[in-house]
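Here the complex is missing one protein chain, while the rest keep their positions.
Presenting chain A:
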């Protein structure tokens, strides 16, 4: 009972001090954060309340942030980290746009978790704060800033506007006890689908995973990814180049689940079909998803993941700070902490999340490397080496829009 008034007073004092510091020209303060020493930033971050807006659809990710990250943030940096769940990263952009329209300068979001498509929209509309990654010690120590998967996000130059948080890679998921030799190329997949009618399908784009599957088809049926490294508008015969992809997708359609009359509207639905045995294969842009589904008992124990012989799509996902974040110093410190080897190692475990690390393994100390290698990824997950050796770069986001629209026209309507 005695503690209560003291906490109340200190909370009040904190709130007052926060107010007064903000009134003293928050704009200039924010600008100087981009050049200040790290110790100054850490001091400014003390006692700040950082709101992290992110997709909230996965229990493991939520638990990792609430139970693992938040307490450490409080203990080590005096930062109150609050996770705000959103349905879709698109909603974050919408809300930021609304805040910008309303001229709100002390925004509700301090950290946002976005992906390539949304990053481009956010960047094009000046919704992000500034070139901050150079300020983060963990970024400078453990990240290769020139590596293509860090300097670009779905083909869009990052320019320090967002910091890498983790990596994901496209994998196929099958039940080893049912099909011993899964198809490892698109040609093999076409044969497999014909031999097992009704056993394969993919989520309808614009579902994130379904859209990635279509891009995977694009790479294999139209002669590799290299040709798409320039902006879509610069390829004159793009329509014709995409044609083999639509032909392929339409050629397998009669043998798909429900004869391609309809497609699962989300990955969750597709996973449910797999879990109930109605289809024999599913897919994921999260290499450890199958392992954690096995842990939960939804997928059979004999579930395994595999890659295509030609490699699969991989991307990096990023954390960013909105233009109007109220607690930018706290956001910087929190993002730096999320990129620490400890936090990244904990994140790697399928019990927490199973997300691949964003850090450059060679830059870690031997002990840190060992800690990361010792994480048990689960039997269903491929080794990090195998994943890393078979990565293909993502397309830039202008293609994704063309492909998703084209899919409705060429495949769904046919």
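Just so it is clear, a residue touches a chain if its C-beta (ideal position, glycine included) is under 8 Å from a C-beta of that chain, and two chains touch if they have at least 3 such contacts; residues count from 1.
Operating definition for what follows: contacts and distances are computed from a predicted model.
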* Asked: What is the missing chain called in its UniProt entry, if the choices are "siroheme decarboxylase", "Aspartate carbamoyltransferase", "Cytochrome ubiquinol oxidase subunit I" or "ABC transporter permease"?
  -> "ABC transporter permease"
* Which of A:67, A:258 or A:296 sits in contact with the chain that's absent? -> A:258
* Structure fact -> Missing-chain contact, candidates A:121, A:249 or A:267, resolves to A:121
* To do: Write the list of chain A residues that the hidden chain touches.
  => 88, 90, 97-98, 100-101, 117, 121, 124-125, 198, 204, 206, 258, 261-263, 265, 273, 276-278, 397, 400-401, 404-405, 408, 412-413
